[in-house]
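All protein chains but one are shown at their positions in the complex.
Letters A, B and C name the chains as they come in the text, with residue numbers starting at 1 for each one.
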Amino acid sequence: MAANTLGEYFAVTSFGESHGPGVGVVIDGVPAGIPIDTRALQIQLNRRRPGQSAVTTPRQEKDSMQVLSGLYEGKTLGSPVTLYIPNEDARPADYDHLENVFRPGHADFTYDKKYGFRDPRGGGRSSARVTAGWVAAGALAEQILQSVLPVQIIAWVSSVLDVSLSPEIQPENREQVDGNIVRCPDALVARQMIETIEALKQAGDSAGGLITCRIAGVPAGLGAPVFSKLHARLGHALLSLNAVKGISFGDGFAAVHKRGSEFNDTLINDQGGIHTLSNHAGGIQGGISNGEDILFQVAFRPTSTIQTLQATVTTAGENTTLEAAGRHDPCVVPRAVPIVESLAACVLLDLYMEQRAHRL
Amino acid sequence: MAANTLGEYFAVTSFGESHGPGVGVVIDGVPAGIPIDTRALQIQLNRRRPGQSAVTTPRQEKDSMQVLSGLYEGKTLGSPVTLYIPNEDARPADYDHLENVFRPGHADFTYDKKYGFRDPRGGGRSSARVTAGWVAAGALAEQILQSVLPVQIIAWVSSVLDVSLSPEIQPENREQVDGNIVRCPDALVARQMIETIEALKQAGDSAGGLITCRIAGVPAGLGAPVFSKLHARLGHALLSLNAVKGISFGDGFAAVHKRGSEFNDTLINDQGGIHTLSNHAGGIQGGISNGEDILFQVAFRPTSTIQTLQATVTTAGENTTLEAAGRHDPCVVPRAVPIVESLAACVLLDLYMEQRAHRL
Amino acid sequence: MAANTLGEYFAVTSFGESHGPGVGVVIDGVPAGIPIDTRALQIQLNRRRPGQSAVTTPRQEKDSMQVLSGLYEGKTLGSPVTLYIPNEDARPADYDHLENVFRPGHADFTYDKKYGFRDPRGGGRSSARVTAGWVAAGALAEQILQSVLPVQIIAWVSSVLDVSLSPEIQPENREQVDGNIVRCPDALVARQMIETIEALKQAGDSAGGLITCRIAGVPAGLGAPVFSKLHARLGHALLSLNAVKGISFGDGFAAVHKRGSEFNDTLINDQGGIHTLSNHAGGIQGGISNGEDILFQVAFRPTSTIQTLQATVTTAGENTTLEAAGRHDPCVVPRAVPIVESLAACVLLDLYMEQRAHRL
Partner (left out) sequence: MAANTLGEYFAVTSFGESHGPGVGVVIDGVPAGIPIDTRALQIQLNRRRPGQSAVTTPRQEKDSMQVLSGLYEGKTLGSPVTLYIPNEDARPADYDHLENVFRPGHADFTYDKKYGFRDPRGGGRSSARVTAGWVAAGALAEQILQSVLPVQIIAWVSSVLDVSLSPEIQPENREQVDGNIVRCPDALVARQMIETIEALKQAGDSAGGLITCRIAGVPAGLGAPVFSKLHARLGHALLSLNAVKGISFGDGFAAVHKRGSEFNDTLINDQGGIHTLSNHAGGIQGGISNGEDILFQVAFRPTSTIQTLQATVTTAGENTTLEAAGRHDPCVVPRAVPIVESLAACVLLDLYMEQRAHRL
């Protein structure tokens, strides 16, 4: 699997730089003859697009998606589907003064060390802008998946800096998540989060955040031991985001402090269906779905770009200081919600196809 | 990448069941002409082997490794290296009464749902026993890696149930980690952990635990955007363990509650070398190593097998109860230490080869 | 490796349909910092493009290539390079009457059986038009390869129907191959081939042809046993062309009728360099290059589209007859020359990177 490809059966190859012609994906392994509602893809792209609200970056991008291949008369051909999003509000000039300096917290230094040559315009390939293609791919995966399974994937913001949502509160649907611009399914907590972000914006600072994701409707049996386990594949996909510093499933890190007698999810036959009385495992046993809700949490670090003066070094290695540049989000989690959902959809469809392939 | 293969350049394919003839790995992509000290591989296997101390399962396995291919006169041939560990103290009979019941917390139910047919003997393929092969592969990867880079990979136990080690305390070397049977580099905390585990053993219960891993000596530039990022690849590898419910890098989940001005690691030129003043990111920026220590934490759930009566269902779907069976560890983390190190070594070597391939 | 990707280290993913928006490739694994002369890529595209001469299809396509990602200031970034060729002279209407009939010799029937749904416009994905992207990728591979090795890849037309070139005659360079529109490096034989093709055109018929390819300057040691052998990888790449019905290396099928004492290539030390006195093996031993010229022959079937009335069946399964439609080449080999060179270049660079990856 090449470094820019996610998945093997539903293989999403990502391409593009933040301030080049555009970003996109070529998706191989798309089943043939499936009607695709491209508007639904655009809707997820709109939930991720910059400039959508007061709590996001002011960079204005419509992120209008074009289909370059793989669809004919609204249906998939079975050939690679290419989804392309041209860059519109690119302002390379904004980054001229960054060509010779490494921004703290960014990938400038590490890209330079790996490649010896980089595109300084908005981080080039390391920009979160490349995730626009992933969201389009994930929205396509979700449509295909829902044509065969009653899967519902919902992510929401559960923490922003010191404001946290109680784990008991979960949204019913995406409409509820989108009920406010911070994408937290509780009006009161959401307001506090928004205030927090606006205060950070004022202070020219940024903050981390937490996203929780619930996947309902996945039948027992998805996931492939030993190195294509459902939680390992989800972990790989979500950790492919630069800003993600951790992921956990079910009770997650709290499991460290529990006894087996507390943690084991008891199996029962409830009117003909086998279920668990609790869900400490987050719907996964031995890397395979057990039919319960799949639950995981994703920890995002604070946005690297801030408006305060920071010490750093030049590409020539000299110590210097840097004032923020470029437009950015004070907190990335509101826009990251559809990205989390999309990556999860790609992994689920990939594992669904893995199962199909090996059940003769 | 097939489901039982880890890595692409240094490709480790795992095989074997807990109570079949044996477990092992075939490793493709091994460079030629490298002298291998197979005793060093056996040493890591011994750190993982069952029955090594009072805090582990009593199952006695020497885990004596055999080399079936790829070595000639003590050196690698460049052909696949096959490392094989025959099962010795297998007691399939212990599991006869489990053929028709799903053990809570185990993968019995999910394997049954995925495959429709399973090996009930000690979990078969879902047994942690298969990690013996991974440890052998990782020890080989470590030797090869250290022939070209001064890499030091050290993992240790940092929490067992309610006993936790302060993050400030880190071991110098593996000898220090092995200074006690629980593999915690602090004598006092270690004693408390051992007492905790012995109490759990008495109570027929189990507990979760935390392992911290530090990788020193990795130069800046390792990791391949966008889906072969260093933290994503490490996350994928570690989450390939059934018992792992979470992984985090650097500040991990604490990053959620931090400001960018606190979290950003300032770059400085310190006597000719570019370093960061802090290491909140855990040595990784944009999915690529930045030359600082790579730090991550792995959360393990409590061992599923416990000695108390549990409610569950039979394979026929009837509600029933189950008394524990088989031999097990009250807490897996002491034996998981070499597994964590081994998986990390495989990922690092794989990414090192990725870099070699693309630097002409 | 996904079905639309060629190579693992230099991974070329192909996309596009004959009469959709365009065709192209996304290339992952491109080394960073290499200056690319995009005009050289366009030159190879021009050698493949339709309407270039009297012996090719009249379909007019400039095949003007666009770079959508991976290059910055004329150099490779190390990120995926996307090369896109919009379709210009598409005439979908030409194919309206073909929507409900299977063209003999074409992939209409088999695509319908595989996918249950297809793009009838010019064969859609099965059209040779998709090779435009492969040629662009191969020209890029050739530039990168020649930045590290003195490799020279030259293909030429050696047979058209009953007119064949003597194996003794080989061109010095591509200019010589392009000395005539049929791309045969012998003026007299070329004239006969051209006359043959023009006669076929008059008769509304088509013919098969043979292309010979010589690769000089490949050092000994390229190719990876046991399933990435140089001849196996070249065979896979060339047989990826619909029209190719056979490939052979060195003496090829004549080897069947030879004795070991005739066929073995004797090794000698010729002024310090180890060479073979003969080259019956075509420069490959055990799947690895031996430093001699790599020689292979590729057999192309006659173009399927002909102007004579043919019996066939409708998509509904009824027997019917069909008059030719669409524009086509009476013989594909003149335009296939750069395709053969390009596929060979992709394979060689891929195997060169394989070698780099595993030589620490």
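Heads up, the rule we're going with is that a contact is a pair of C-beta atoms (placed from the backbone, for glycine too) under 8 Å apart; a residue touches a chain by one contact, two chains touch by 3 or more.
Values in this document were obtained by computation on a predicted structure and should not be read as measured data.
Asker: Out of B:Gly20, B:Gly105, B:Gly209 or B:Gly291, which is the one that touches the chain we can't see?
Answerer: Touching the chain that is not displayed is residue B:Gly20.
Asker: I'm checking contacts with the chain that's been left out. Which of A:Asp251, A:Asp265, A:Glu292 or A:Glu354 qualifies?
Answerer: Residue touching the absent chain, from the options given: A:Glu354.
Asker: Applying the definition given at the start, please give the residues of chain C touching the unseen chain.
Answerer: 1, 3-6, 8, 14, 102, 104-107, 109-111, 113-114, 123, 125-126, 130, 159, 161-162, 200, 205-210, 219-229, 231-233, 235-237, 239-240, 242, 244-253, 255-269, 272, 274, 280-282, 284-291, 297, 299-306, 308, 310-313, 317-319, 354-355
Asker: Pick out the residues on chain A that sit against the missing chain.
Answerer: 8-9, 29-32, 34, 78-79, 144, 147-148, 225, 353-354, 356-360
Asker: Identify the residues of chain B touching the omitted chain, counting contacts across the whole complex.
Answerer: With respect to the unshown chain, the touching residues of chain B are 2-5, 8, 11, 13-17, 20-24, 26, 28-29, 32-33, 66-70, 72, 75, 77-80, 82, 84, 114-119, 124-125.
Everything below uses one rule, namely that only the chains that are shown with their structure count from here on.
Asker: Using just the Cα atoms, superpose chain A onto chain C and tell me the rotation angle to the nearest 5°.
Answerer: A turn of 180 degrees brings the C-alpha atoms of chain A onto chain C.
Asker: Measuring from the mean of all protein Cα atoms shown, which chain centre lies nearest?
Answerer: A
Asker: Quick one: which chain's Cα centre is the longest way from chain C's?
Answerer: The chain lying farthest from chain C is B.
Asker: Using mean CA coordinates as chain centres, what's the chain B-chain C distance in Å?
Answerer: Computed from C-alpha means, the inter-chain centre distance equals 46 Å.
Asker: Indicate the whole-number Å distance between the mean C-alpha point of chain A and the mean C-alpha point of chain C.
Answerer: That pair's centroid distance is 39 Å.
Asker: Would you pick out the residues of chain A that each touch at least 2 other chains?
Answerer: Within chain A, residues 3-5, 8, 14, 114, 125 contact more than one other chain.
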